[in-house]
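A single protein chain has been omitted from the complex, and every remaining protein chain is retained in its original position.
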Amino acid sequence: MNKFVKWGLPALTLGLLGWGWWLGLVWAPPDREMGDVQRIMYVHVPLQWMAMMAMFINFVAAVTYLLRQSWKTDALAEAAAEVGLLFGTLGMITGSIWGRPTWGVYWSWDPRLTSEAILLVAYTGYLVLRRFVEDPDKRAVWSAVVAIIGAVNLPIVWFSVRWWRSLHQTQSSPKTVDPQMVLPLRVAAFGMLGLMIVFLIHRYRIALSERNAEVALPEALPSDDPAQRASQSSKVA
Amino acid sequence: MRATRSVGLLTTTFVLLRKDLLIEWRTRARLNALIFFAMATLLLFSFALGPDTKLLERNAGGYLWLAILFASVLSLGESFRVETENACLDGVRLAPANARAIFLSKAVGNALLLLALGVVLVPVMVALYGVKIVTGFGDLAGILVLGCLALSAPGTVYAAISSNARARDVLLPLLLFPLVIPALLSAAKGTTLVLQGDPMHQLGSWQGLLLGFNLIYWGLGFVLFPRVIED
Partner (left out) sequence: MPPPPSGSALALHDVSKRYGRRWAVARLTYALPPGRSLLLTGHNGSGKTTLLRLIATALSPTAGRVEVLGRDAVEDRDAVRRDVALLSHASFLYEDLTAHQNLMVLARLLGVDAAQDVADTLLTRVGLTRRTDSPVRSFSAGMRKRLAIARLLMKSPALALLDEPFGELDPAGIHDMEGVIAELKAGGTTVVLATHLIEQGLSLCEERLHLQDGRAVAA
């Protein structure tokens, strides 16, 4: 692992998160209606964005695996699904903490929340499937198929807020938000991106080592001379 | 060599479908058990919710589809257990039968089975929950057909996968339930509209959603299934 990935990226991540959250907690003005409670947005929204991105990476890795088998894409798919599930779960928890004072409930059956819960269950199923199949080749193919089918749920999640009416606020574009809220959100989002990449890299390396331990890689093919072996097969008259 | 004709995708699908239906017919005791299981589910909903007839009436569509969904997990699992018993799936694909024909035959077979189940369950639901079919039988039939097709296409892919995994009985619902929620939602909503009247003309959009869901997952299954069952 090169030095930047090992030390620079985590440091940058911590710096960005620290800066972004300082901006969010101290520098940005409180929300006109929600007050200080709204400041959880600087954690919640970046978490959700990064969960989406991780699951998109999982989808791309799964498609890539089916097109060209490689333990690298399989390991990346596994890493991305786990990191996505972690970020998504944290996003959901921060969301309900935000929801309690704002809507008066921790959980509402609003379409976007509901679809996100469905998505998280789907990815849990994906990870359970990975645990339940021993053969690494079969596991890689089947989980890639499940990832692709499950990823079709992603657009449904993302656009469901438009498809059904709900009490969840529609995604705000930066134009409608106070610029003093945009900056901390952006900084925190980049910090969270760094955090996701750090997690992803570490989890990917673990997954790849696991694959290497599970399978003798093609380089490890028995190396004796095959021609010699074949000529030994005896003839029976 | 024996005299043979070349066999196309549709013929293969039809041959395999016929084989599956024949097995269903010869093991109809199993099929009956499935029907009674689904009926018991409908009955249990009314016990779980108490004797509030208004509530039962309002949610009848949802209960119908939950009963079909639970039964579908059993029938999907069973349809691949038959194939794994003596490695029959290997026998079929080495015959050779196109993997896509195997997908189509299994998915259509499961859809037909669920449809038959639905046809039996509807009168039971009408009797148990005291609902009326307001907008017409055609609408209900449309929802039933689309809903059963929507459960069976992704269900076939996932049943093929989980039939080879450990803990397959847990894995199949875990994979399938979150996936088919949009289908379940629209089928239940559509059925409710059929039972309660559709003054806002929403039925069409729910049917449209089901149709889209079907197109996506029948397409995906058709494309991906060979990768699932071929080495």
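The chains carry the letters A and B, assigned in the order they are written, with residues numbered from 1 in each.
Convention: contacts are C-beta pairs under 8 Å (C-beta built on N, C-alpha and C of every residue); 3 or more make two chains touch, one makes a residue touch a chain.
Keep in mind that this is a model prediction, so the values were computed, not measured.
**Student:** Could you tell me which of B:A97, B:L140 or B:A165 touches the chain that is not displayed?
**Tutor:** Final answer for the missing-chain contact: B:A97.
**Student:** Per the definition of touch given earlier, which of B:T27, B:T53 or B:Q202 contacts the omitted chain?
**Tutor:** Going through B:T27, B:T53 or B:Q202 one by one, B:T27 is the residue touching the chain not shown.
**Student:** Taking the full complex into account, what residues of subunit A touch the chain not shown?
**Tutor:** 134-136, 214-216, 218, 221-222, 224, 226-227, 229-230, 232-237
**Student:** Suppose we count only contacts with the excluded chain; which residues of subunit B make the list?
**Tutor:** Within subunit B, the residues that touch the unshown chain are 1-7, 11-12, 15-16, 18-19, 22-23, 26-27, 82, 85-88, 90-98, 230-231.
By our rule, only the chains that are shown with their structure count from here on.
**Student:** Distance between subunit A and subunit B based on Cα centroids, please, to the nearest Å.
**Tutor:** Averaging C-alpha atoms per chain gives centres 31 Å apart.
**Student:** Considering the complex alone, what residue numbers of subunit A touch subunit B?
**Tutor:** 66, 118-119, 121-122, 124-126, 128-129, 132-134, 138, 141-142, 144-146, 148-150, 152-153, 156
**Student:** Could you please specify the touching residues of subunit B with respect to subunit A in the complex?
**Tutor:** Going by the criterion above, the answer is residues 154, 157-158, 161-162, 164-167, 171, 174-175, 177-179, 181-182, 216-217, 220, 224, 227-228.
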